[in-house]
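Take a look at the structure set out below.
One protein chain omitted, others in place.
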Amino acid sequence: MYELGVVYRNIVRTDAQLAHKLGVFGASTVHEALGRVGLMKTWMRPIYPGAQVSGTAVTVLLQPGDNWMLHVVAEQIRPGDIVVAACTTDNTDGFFGDLLATSFQARGARGLVIDGGCRDVKTLTEMRFPVWSRAISSKGTVKATLGSVNIPVVCAGALVHPGDVIVADDDGVVCVPRALAAATLEAAVKREANEGEKRAKLGSGVLGLDMYNMRGPLEKAGLRYID
Amino acid sequence: MYELGVVYRNIVRTDAQLAHKLGVFGASTVHEALGRVGLMKTWMRPIYPGAQVSGTAVTVLLQPGDNWMLHVVAEQIRPGDIVVAACTTDNTDGFFGDLLATSFQARGARGLVIDGGCRDVKTLTEMRFPVWSRAISSKGTVKATLGSVNIPVVCAGALVHPGDVIVADDDGVVCVPRALAAATLEAAVKREANEGEKRAKLGSGVLGLDMYNMRGPLEKAGLRYID
Amino acid sequence: MYELGVVYRNIVRTDAQLAHKLGVFGASTVHEALGRVGLMKTWMRPIYPGAQVSGTAVTVLLQPGDNWMLHVVAEQIRPGDIVVAACTTDNTDGFFGDLLATSFQARGARGLVIDGGCRDVKTLTEMRFPVWSRAISSKGTVKATLGSVNIPVVCAGALVHPGDVIVADDDGVVCVPRALAAATLEAAVKREANEGEKRAKLGSGVLGLDMYNMRGPLEKAGLRYID
Amino acid sequence: MYELGVVYRNIVRTDAQLAHKLGVFGASTVHEALGRVGLMKTWMRPIYPGAQVSGTAVTVLLQPGDNWMLHVVAEQIRPGDIVVAACTTDNTDGFFGDLLATSFQARGARGLVIDGGCRDVKTLTEMRFPVWSRAISSKGTVKATLGSVNIPVVCAGALVHPGDVIVADDDGVVCVPRALAAATLEAAVKREANEGEKRAKLGSGVLGLDMYNMRGPLEKAGLRYID
Amino acid sequence: MYELGVVYRNIVRTDAQLAHKLGVFGASTVHEALGRVGLMKTWMRPIYPGAQVSGTAVTVLLQPGDNWMLHVVAEQIRPGDIVVAACTTDNTDGFFGDLLATSFQARGARGLVIDGGCRDVKTLTEMRFPVWSRAISSKGTVKATLGSVNIPVVCAGALVHPGDVIVADDDGVVCVPRALAAATLEAAVKREANEGEKRAKLGSGVLGLDMYNMRGPLEKAGLRYID
Partner (left out) sequence: MYELGVVYRNIVRTDAQLAHKLGVFGASTVHEALGRVGLMKTWMRPIYPGAQVSGTAVTVLLQPGDNWMLHVVAEQIRPGDIVVAACTTDNTDGFFGDLLATSFQARGARGLVIDGGCRDVKTLTEMRFPVWSRAISSKGTVKATLGSVNIPVVCAGALVHPGDVIVADDDGVVCVPRALAAATLEAAVKREANEGEKRAKLGSGVLGLDMYNMRGPLEKAGLRYID
């Protein structure tokens, strides 16, 4: 976060299987499994609905109005990665478009998470290259100032280290630290285990009040019913 | 609005037929019929396009980051209701997801209007359970602090009493007070009566300037044409 | 921008063929071809995805909460025009709906760009009448105060003169001054000429670093690779 | 809130002494005494620091860009009142300036709370006429469309009935319903009673953890200390 | 607005006396005198209260995160000028600080209006060099990409040509086109002429309703008084 003008080439990625499996649960379940932390701000929205991906983070720190480092990060992408692009300041410029997407896709990237703007969204949608961004903007960028690649970054309020797992879908983007990935997967599995049963009960008309035994605690907290 | 920790069980709902009929006209027409008041803020957006619903309001006041009362309000839902959730402060957390939606739907709710965040939007879309919310967010919530159910609330800038009619579609969310529902329906009917004729005229090239006799008033207001 | 209560009837439009051709390239390419200027703010979003239009601007300056001048501008529309509506202050009211759209469409308008609110978006989507707006809102407006038609306006941060070319798509809205339209088209054509080749290269795994010869400049700027 | 074009002349005001006494405690204490509800949104800021006032509400509903009703409400002001101005939509125009302030002050108003813009702030500051507003703006307004006076309004998210008590200071604006004013005052008095003692203890280094006996509940909630 | 990389050295400034006299009236009166147009967005705030200046505009178009052109514009400043800095995109970086202010002040600039960030505000306040900005930010900028000097710019929503008059105070920033400066001054003088008399009347308790003869028009518009 504090080192500019550097590219770390050797990063330790979370196991690919682990990263993949977390993605199956989606951002909301993974966020819960992680303890209700690690979520990016709600201004990060997918450019088209329905995408659900996970992958290992390669990170890039951009300068406002400058997408030079997106070309640098492209070389560091391996199949299964998701590029996470932060910026040294709030900026909505269109750092990323269809040409870069073609390159990222060719390198095996599963998507882009960028706390900045994105353009060519129609083409990106046709390519099915998912992007979560702060804005959509035609605004072009220059290539003049260095940032860094594969340093820790704060992206949309979440700390991301290279190699962490990114899980993104319509609900948002969550970052799972590499060291917590296995435990988070385990927690997610447990969490989902009885979801089907719960859903069936609730669907049959059983109330959460009863299913979760909330009536006692609510009464203790002082809840009063008035007819 | 000022009473916390209470649940009113017996509320007077607007007649179901009346509530249903208002929904046919959609939010914009109903808002006009009501006198251009009663509309929620434009930050309230549907989680998927195309939904158009109406129903009687059951209200709930939430605390930030806490969805305990959504379980309490579930029990008060009757078929044809729309849950209106306000919060004591601005908060985008994901108070509501697919399990609660299953429960609400089983109770007969037609939708949710929440001045807060919503999650599991992909599943909610598949369930066709419409939600109008301030944000989409994976952020989980706790169950620790009481709010209230079926008290008057201010939701996204609009005052909603339990039993009022809610009309919501792609244009937004409007609340029709119970006492004004019949008159509003009547006004909406009148308003729509000659819409077809107007549309035909405008479609044939007749100008609003002429159809609405605006040329005189515009001239009187001082409008000048310059060639 | 400074003259209120006037309607200019005779404006000089950019050549229709020129306006049409620019539209084929879309907002992002045209914005680049124009020198990375002339773009409206990113808060201007299309009411439905996928529309891509261009046309000659007829402009209108509105007063907050007042859509009177939209009826006045309707008469000035010629086939191939796009209406550009600015407001004297920030306002999200629903100035424009399906009746006005019927009228605009009958007059030959290709779309509306409005730094304000829009309503009846479901119907507008069915009509395939594209609108780029600041907000979607049921809020009705009055017809009480004069603005102007076909004066220069600042719309969402971009200066628009009557007769300029507007290019709008999912990426945003760009305004090309009439005097620069031909040169901009030429630049856009050049820009796109080798896009196919570039895309093929990038798709085959060639890096932008190499294709654009960036390695030297990056090294000169001090970029360091760390293994 | 739903009735336009009316002025209620006879409103029942909270007792003046009661209104005055509540003001002594300031917005934060009164808000707590009321049960942590009734607060306006944080976008409402004083035009100069240090003002602390309370009074009985006379309400006015404005239309965007139109300050006609501020002249109408002036006549309804009695000494000790605070004018509460809501708007049918979000609008930052400069509805209120030094001339209206002179008039309001002459009528005995203690201040203005307006969910809109304010201007002439330098002069208002010199006059010591306090205003809490959504924005500061030179933007002028017209006098063309009716709103209402002394109907219930939602102002910056808070429901205000004519005659309610408004308490405003640097922390914000709170509305105390007339029926709850006496009880709220009582609660505020109690709340403040031992504040001096608490402050002395905390100032001497005693921790809130001990003073409020939080260590047990924290431990029970699972808090772990790590050396 | 469309020409990058150029510096116009010879601009036609509004007469210095005229520019000075307009400043005496302040932003709100001048904005009204101009016909309620020409105002910058309300996000432009002074870094300290109480400044009231006017001057002739020298303009500069910046690139995001880049203050190179502020050094270029410094050379074009003449005594009595106000620098108006726009940016090709929304950016809050700290483009301007005490060193540049020292330079600008030495050249005779009366202030800066910047649709971007400003820093060293404590020192600027001590220097009494007034700045109206979009934000206050320590964020440093680079010197890498060209913009332009003394081209027309859109700054915070207002079109500014070099040589126009800028009037700025606590209420905001207004731009008066050179060609309209004399007429605007005249209108401002007229507007202020009877302000003293009006203020005296209102201060004595006369209502605006009577002073402006509003009762008839209000009745005609349908206003009803209810006792």
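Should a chain be cited, it is by its letter among A, B, C, D and E, assigned in written order, with residues numbered from 1 in that chain.
Just so we're on the same page, contacts are C-beta pairs under 8 Å (C-beta built on N, C-alpha and C of every residue); 3 or more make two chains touch, one makes a residue touch a chain.
Every value quoted in this text rests on a predicted model; they were computed, and no experiment measured them.
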Neighbouring displayed chains - absent chain, whole complex: A, B, D, E
Contact with the hidden chain (one of B:Thr88, B:Ser103 or B:Ser133): B:Thr88
Candidate in contact with the missing chain, chosen from A:Thr59, A:Thr88, A:Thr125 or A:Ser138: A:Thr88
Positions on chain E contacted by the hidden chain, ascending: 5-10, 48, 68, 71-72, 74-75, 92, 94, 97-100, 102-103, 105-107, 117, 119-122, 125, 135-140, 143, 145-146
Touching residues on chain A - with respect to the absent chain: 1-4, 34-38, 41, 88, 90, 152, 154, 157-159, 177, 180
Sites on chain B contacted by the missing partner chain, in the whole complex: 63-66, 88-93, 137, 139, 142, 144-145
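By our rule, only the chains that are shown with their structure count from here on.
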Pair exhibiting more inter-chain C-beta contacts, B-D or A-B: A-B
Length of the line joining the C-alpha centres of chain A and chain C, rounded to whole Å: 31
Centre-to-centre distance between chain E and chain B (centres being mean Cα positions), rounded to whole Å: 41
Contacts with 2+ other chains: residues of chain B: 36
Pairwise chain contacts under the document criterion: A-B, A-C, A-E, B-C, B-D, C-D, C-E, D-E
